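Below is one structure, written out as structure tokens; the observations come after it.
Heads up, one of the protein chains got dropped from this complex, but the rest are sitting where they should.
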Amino acid sequence: MTTTDLSSAPLRRRGWLTRIWKSRPPLVIGLSLFWLAVVVLMALFAEFLAPYGYAEQSLLKRLQPPGFLGGLPEYLLGTDNLGRDVLSRVIYAMRTSILIALMGTVIGASVGTVLGIVAAHFRGWVDDVIMMLVDFQAAIPFLIVALAVLAFFGNNFVLLVVLIGLFGWDGYARIARGLVLSTNGQGYAFAIRTLGVHPAKVYIRHVLPNMMGVIMVQITLNFPEIILLETSLSFLGLGVQPPGTSLGLLLGEGRNYLATAWWIGIPAGVVIFLTTLAISLLGDWLRDMLDPNLKGKDA
Amino acid sequence: MNPQFVITKLVRGTLTLLLTVTFVFIVLRASGDPAQIMLSDEASPAAVAAFRERWGLDRSYIEQYLAYLTAIIQGDFGTSFRDGRPALEVVMERVPVTLLLGFTALLITLALGIPSGIMAALFRGRWVDHATMSFTILGHSIPNFFLGIILILVFSMTLRWLPSSGTGSIWHLLMPAVTLGTAAAATVARFTRSSVLDVLHQPFMRTAKAKGIPYDRRILRHALPNAAIPVVTVVGMRIGGLIGGAVTIETVFAWPGVGMLLVNSVNQRDLAVVQAVVLLIALTMVLVNLIVDLTYGWLDPRIELHNRRAAKT
Amino acid sequence: MAEATTQARGGIHAASHPPAGRHATEPVLEIAGLTVSAGPVDLVEQVSLSVMPGETLCLVGESGCGKSLTCMSALGLLDDGLKATGSVRLFGTETMGAPERVINAVRGRDVTMIFQNPMAALNPVKRVGAQIAEAIGEHTELRGAAVDRRVMDLLEQVGIPKVERHKNYYPHQLSGGMCQRVMIAMALACRPKLLIADEPTTALDVTIQAQILRLLRDLQSELGLAIVFVTHDLGVVAEIADRVAVMYAGRIVEAGPVDDLFDDPRHPYTRALMDCRIGFSREPGTMLEAVKGTVPAPSARPVGCNFAPRCPTADARCQAEPSLSSDGARAVACHFFDPSAGAVRQ
Partner (left out) sequence: MIPATTEGLVATGLVQTYPVGRRLFGPVEHFRAVDGASFHIAEGETLGIVGESGSGKSTLGRMVAGIEAPAGGSISFWGESYAPVGSPQWRRQRRQVQVVFQNPAAVVDPRWTIHAQVREALTTHETLARSEADDRAQAMLTMVGLATLGKRLPHQLSGGQLQRAVIARALVLRPRLVICDEAVSALDVSVQAQIINLLLELREKLKLSLMFISHDLSVVRHISHRVGVMHAGKLLEIGDSRTLFEAPQHDYSRRLLAAIPADTPRQRRERDLRTFGALP
């Protein structure tokens, strides 16, 4: 009864770094949002923003350094070994990578959340089977599984998206299951059911809306990893196939020209890095906002 | 530790392995005629027939599955069509190099991640904390293949300090191991920090203080043993990440290990080798998880909860 | 001191439980003007109290009134981010603002503490015997087998059966009541003079609570130790207290000998607490005299008397903060209390 005595408003000593970090909305969050907006705009309007087509070659202007480093001014980030504009290729690659990651996230979040709810609702063997799959997924590095599947089935876009969608579903399932179990046990979902409300209504009206915050945070954790998975696969030459393009593929292509024309690969790498960084920062911040108790203690 | 706990974990590990084998079997079957896929196009009809006979492809799926399972258990993963040698042999000769890389990376992960996580938690809100947290976010966000390329660009291409690829000396090992280790270190540091912070707020820490135990011994004797419990789990999980990461890193640095073998085999569709690698990794992960679980049981006496329900007033 | 005044005032407390060790005059704990704040919010305001050797002082109040914080401040155990000002003297030595080693010299040896949730208050990965041994090793010259002997003595003293076996148990293998006994054994390890008990029986069943209270009383008369006992339960107060301090919304509103307080509560809040008790002397099924409202959050405390918004007798004067005025035995923080008249005017 008196446990609340101590929990009231613990405040911390704050240094200047902390103040910047925790100012509202912090500068880093503003920058992250700005960068994500740029990425989304580029992905949406690639046709209008890219100065050239992504496959448009001009063999006479191969391997030009970036415009601002003494190259041709019309190629801001230079050209690659086939004389294609690096900037345009990065913009189109953003579209592909973001699109795949978004689709993958939607698939993973929906599949995972639904399976988690199903496991917690039915308990018993259904729960056992789903949790066994979750454990299995967590036990084997997903990149290996993805490589194996691609090896056997060959590479195609749909398979790639489905594979990437299946990455991370276990996280959502675990979270959804935990939340449902706790609210079903002694919590509001259980209490509302004892009023006679149909379980389906309880899940749709009460449980899912209450879960959205945590799911959103999980998405911000999962999204960067999904981008990394796709770019890793493409980097290894096993994801998006030429003539299509993806940030990972660009970096992979650029790897062969590191010594002579580093600008072919590096911009794509920077874009991947900044995007995952922005989402991670945003996720941290979101988590702080959503759950003040967790402030700074999260994992 | 009680045998019940160990047996449960062993059974679960075996189950995971079985699930992996089943998964590979299903993928193998679903992807078409194994004889066609596993053998190269130039294989003689006799070889195809022998293959069919060997794997029982004309029998029912259950029988095929059992035949497959038996073969796997006997260590027969098929033949690499590239050089005609048993797949297992092809894989095993790559294992030592990968282990060297993996262990070095793991050492870097632990040496970097755990102390910085502890320091960040103990000096929460100070510069150590902010530096660590910034490092963890950067480490988490930067793709390891990109980090590898940057390192090559800086230390091999520009400064010419380190070799960019291959094996042979400790200098060859340095960049791949650092690249592989740092990302995992970020996760470990972050988790260690949160775990230590969590423990610092536990009531028993206040008890220790009330007992008059000085700060350093409170941390050493009470906080860290408790904080270690969840950290062990995350280190175990990161080992999976290291294996996944090794695939890309070995490719970036042309490190001739299992990861590079896997990528090349996938590219060339040398499926016998692919399945051998996948099953071998699954076995490794199961062993790692078993070790983690046993460590866990050793660190945390509460694990025995189910068995010894004792003296209640 | 207090005793004399009480008896002079009417002598109705002939059977009053005399505190042991009254010969010593120096208080073991003396808190003056203690304020605990979290940033701009004061959680505990201007609390003063003292504890004499051998006596039991009960700190009573509802949740959020600051009684636990007051105890934590006394031992320098406040969480980071909470700031305490004022004066805390343990055995005559000022510890507030003093370096950690000053308080560590007495903390765990002369003054010890037990907590509300005994299971969580013990380290889950260390055997209970080892946890007691740690306290002994920290503060005494005992080593090796002597420590072990002492651990078993202590466990026996607090009524744990089969100590040989139970000392090797982990906390989760013991029940809540047993864990609290272990906590008490640990607290007694170095023969303290003052024990601070923060709701030690709240999480326990009523039969276990009775055993623990009994144990504490026995130990007190045996060892002559002073106890500060925090509780929200007036029944527990009746069981164990010599003196009582009632806290409301961060302040002490009334303090005095336990019999006086039960016979004649003077602060309206104390009276309200007494009224809404459901004792066995009350006729079942009757409406209780419930005071309206709830304890305000620390950030939402009213101007003036904290109890005024809930007080049935409040008037314009209560806009100002009442001071704790004493008539010798009793101290009451209420504008309606007249120390010279000895009662609250109605």
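In order of appearance the chains are A, B and C, and numbering begins at 1 in each one.
Just so we're on the same page, a contact is a pair of C-beta atoms (placed from the backbone, for glycine too) under 8 Å apart; a residue touches a chain by one contact, two chains touch by 3 or more.
Source: prediction; values computed, not measured.
Student: Who touches the missing chain here, C:Thr93, C:Asn168 or C:Thr207?
Tutor: C:Thr207
Student: In the whole complex, not just what's shown, which of C:Cys276, C:Val303 or C:Ala320 touches the removed chain?
Tutor: C:Cys276
Student: For chain A, enumerate the residues touching the unshown chain of the complex.
Tutor: Residues touching the hidden chain, for chain A, are 1, 186-188, 190-192, 194-199, 205-206, 209-210.
Student: Tell me where the left-out chain touches chain C, residue by residue.
Tutor: Missing-chain contacts on chain C: residues 15, 17, 62-63, 205-207, 209-210, 213, 217-218, 221, 232-236, 238-239, 241, 258-259, 262-263, 272-273, 275-282, 284-285, 287-292, 294-295.
Quick note on the criterion: only the chains that are shown with their structure count from here on.
Student: For this structure, which two chains have more C-beta pairs in contact than any other pair?
Tutor: Among the chain pairs, A-B has the highest number of C-beta contacts.
Student: For chain A versus chain B, what separation do you get between their C-alpha means, in angstrom?
Tutor: Taking the mean C-alpha position of each chain, the two centres sit 22 Å apart.
Student: For chain C, which residues are shared contacts with two or more other chains?
Tutor: 79
Student: Provide the list of chain B residues touching at least two other chains, using ranges where the numbers run on.
Tutor: none
Student: Per the contact definition, I'd like the list of chain B residues that touch chain A in the complex.
Tutor: Touching chain A from chain B are residues 12, 15-16, 19-20, 23-24, 27-28, 30-31, 37, 124-127, 130, 137-138, 140-143, 145-146, 149-150, 152-153, 157, 190-191, 194-195, 197-198, 234, 237, 240-241, 243-244, 247-248, 251-252, 262-263, 265-267, 269, 271, 274-275, 277-278, 281-282, 285-286, 289.
Student: Considering the complex alone, what residue numbers of chain B touch chain C?
Tutor: Where chain B meets chain C, its residues are 201-204, 206-215, 221-222, 225-226, 229, 299-302, 305, 308-313.
Student: Show me the residue ranges of chain A that touch chain B in the complex, using the header's touch definition.
Tutor: Those residues of chain A that touch chain B are 12-15, 17-18, 21, 132, 135-136, 138-145, 147-154, 224, 228, 231-232, 235-238, 248, 251, 254-255, 258-259, 262, 265-266, 269, 272-273, 276-277, 280-281, 284, 296-299.
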